[in-house]
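Please see the structure below; I have some questions.
Every protein chain except one is present and positioned as in the full complex.
Moving on, here comes subunit A:
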Amino acid sequence: MFRTALRNVLAHKARLLMTTLAVLLGVAFVAGTLVFTATLSEAFQRSSEEGLTHVDLAIEPDEDSEAAESTPGGARNLGQDLLDDVAALPGVESAIGEVTGFAALADRDGDLVGDGFATNGANYAAGSDGTAEDERYPMAEGRAPERAGEIALDSTTAERTGYGVGDTARVSVDGPVREETVTGVFTTDDGNVAAGGTLVLFDTATAQDLFTAPGEYTRITVTAGDGVSQEELREAAAPLLPDDAEALTGERLAQDQADAIEAGTSGMRTALLAFAGIALFVGVFIIANTFTMLVAQRTRELALLRAVGASRRQVTRSVLIEALAVGLVAGATGLAAGVGIAVGLRSLMNALDLTVPDGPLIVSGSAVGVSLGVGVVVTVLAAYLPARRAAKIPPVAAMNSVHAPATARGLLVRNSIGALFAAGGAALTVAGIGSGDKGATMGAGAGLLVIGVFILTPLLSRPVIAATRPLLSVFGVSGKLARLNAVRNPRRTAATASALMIGLTLITGMTVIADSMSKAIERMASESLRSDYLVSMANFSPLSTEVEQTLAEQPDVTVITGLRSSPALVADDPDARTLTGADPAAFEQLTDLDFEDGSFEGFGGTGVLVDEATADDFGWAPGDTFTTTFEDGATRELTVAGVFSGNQLFTGVVLDSATLDPHMERVQSFEVLLKTEGGASEAAKSALEGVLGDNPAVLVQDKEDVSEDIAFVFTLLLNMLYALLAMAVIVAVLGVVNTLAMSVFERKQEIGMLRAIGLDRRATKRMVRLESIVIALFGGVLGVGLGVFFGWAVGELISDYLTTYEMVLPWARIGIFLGLAGLVGVLAALWPARRAARLNMLEAIKAE
């Protein structure tokens, strides 16, 4: 039996090609994901280890300590005393106080270098006398920064921007532009730089001024003297530590970083594998379809095997061995393709300036095992039902002269089950909207509904495809034959269309949700804000108050307020909450809040506004008072002036910044809202930007910019999802090609007859192409329909949290999706249609 099975695989090479390709793509996706994430993880691991070679012990503020938890401001920075004490410990060779924070660098064109998130600033630790060399940053050119106004750049950044020693570069930390002289270019094994970030070094005093406070450090790193172990060092340092700081050995630090990197990449891996899973799931339909067709075509052959004494099990097994062979081949080639994808992705990321640290390609044994296993298991499982069906062929079928025709047998049972699933699923999905269980019911309902629709597609295919009649009749007899052929084998059409449906359901659903979300957030921003401009840092780090002072001095700025943000303990709640500070008079003019109770009246001083959720938590009404512990530990009685209905821009407690500022460690705003004389205009905007020194790190946005930003984020997200789902669609296209090729093969005689009685090549091609388009559009319509339904249902859930949410149907996009489905049909038909048109008429019409 084994030999028979293998011989069958070889005999049907061409017919198994599409199936193999479908499995191959899914496996390649899995293998690519595993290899790429492992390689990435390893590369980051290495670079972070290199960055830790100078560190035997690190002392850091401990945010998880009890002391940090009980103060609203969290753990404090580390003091100069601590650094001096640690440096004086026996066994310590050197101790460096580090100060790090965000520092944006503008290139020569005034644009931000890097994406704003990986642009760091730090101190060059020159020791207490200011002359020592910082071994972390050896200077390749020039000298280290020694005073305010001087900086050093990492060599990669210097090369990228063209800045050299003596040049003036523009840097911004929290808003105001600083013109700095580049005094040196250094090399570093800093992991962030290796990953494509920029690093700007200041002298320690300047760095402290910018990022912490004089004499404060964000971290202290210690190197041990000869013969002193990291653990000994940690024990020696322990008594010196304040209770909101902790000391970690270099090994522990490396381990923590490794864990963090692993956590980061495993999230990415899971997400990618989910999409690989979808592609494989789509592949299942194609495999099942192929084997069903192969078994049907071989009915006589299999019956003959049974007639000469093969048992049912042997027949089943022979089909499964065929599947196994296909799975192995697809798994192995998929693995190879996956490794190729991983290599390609890394070069692509490098080409896109998303620099990945160098490192070897990691193809682990488990990646190989999983890829091959997935290929084999998916193929064999998908072929199981057709294999069972093969075993049921009675030996007497060998004597019949015709192929066993596809029967409508079992469709009644199938339809009843399908209807039950679909109705139950739809009902559960709708019930899930109000259930408040965060989508669990809805998820189950969606699953059931999709399964129900899968089961029902053969039934649905008839009316849906019949509906295309008026359209297809334009194409004359080709259109008519295409329509009839498409419903000839409803199960096959259904499985083919279902494969396409899966991808389109997800694509449509996500588009509906993303578009609606984008519109909702945009609406929220425009409805609750009355300001003309919103000023913030590009990376959303805090802005210096200098920015709002500068802006307030402008004659055409009429109303302005900075929005502060500060953690605090409110009433008797042990969890820290965020206070928003603003200028009361300006806040009233710049925002548009809906009050549930009370009003702006009384807002200011100790009178505060709270959102509905917070008011509900504590049972507050206007006039109630509560105690607040600020981040510096001071407490104050505050009075509720108004309760506003929740919105995403303002939450929690809003109070007078005059009340809040004295208690903030660094008085900074996360945003500045303002109005100008004459409203928003390009001129006003560039005037404001000019006042701020055309600083690339600061964003001045009007409402339209905000909307565009929001839309951009969602577009980016959607495009990524489209790219990931593209694989599932490609696999589905292979499925359509496969089905058509098989259909053309099965209808060889029929096509030969048609050609003989006068159907020309063009019309023959058109017939196959139209059948393909009809099947693809059928899948497309089902997918778009289900996608819109799920988009609506999930939207109903979202609207509980996002009050401005309203479903937006992206008609243009839906049109594009259906157009794409049609295009899929055209492309998939290219080869089968050619085959049909080129068919040797004489061979085809000869009796078998």
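Heads up, the rule we're going with is that contacts are C-beta pairs under 8 Å (C-beta built on N, C-alpha and C of every residue); 3 or more make two chains touch, one makes a residue touch a chain; residues count from 1.
The working rule: contacts and distances are computed from a predicted model.
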**Complete:** The chain missing from this complex carries, among "Tetratricopeptide (TPR) repeat protein", "ABC transporter ATP-binding protein", "Cytochrome C oxidase subunit IV" or "Bifunctional protein PyrR", the UniProt name "ABC transporter ATP-binding protein"
**Prompt:** Taking the entire complex into account, which one of A:R15, A:H54, A:R414 or A:K480 touches the absent chain?
**Reply:** A:K480
**Request:** Pick out which of A:E546, A:D616 or A:D760 touches the chain that's been left out of the picture.
**Result:** A:D760
**Interface with the unshown chain - residue positions in subunit A** = 405, 476-477, 480-481, 484-485, 488, 749-750, 752-761, 763, 841-842, 845, 847-848
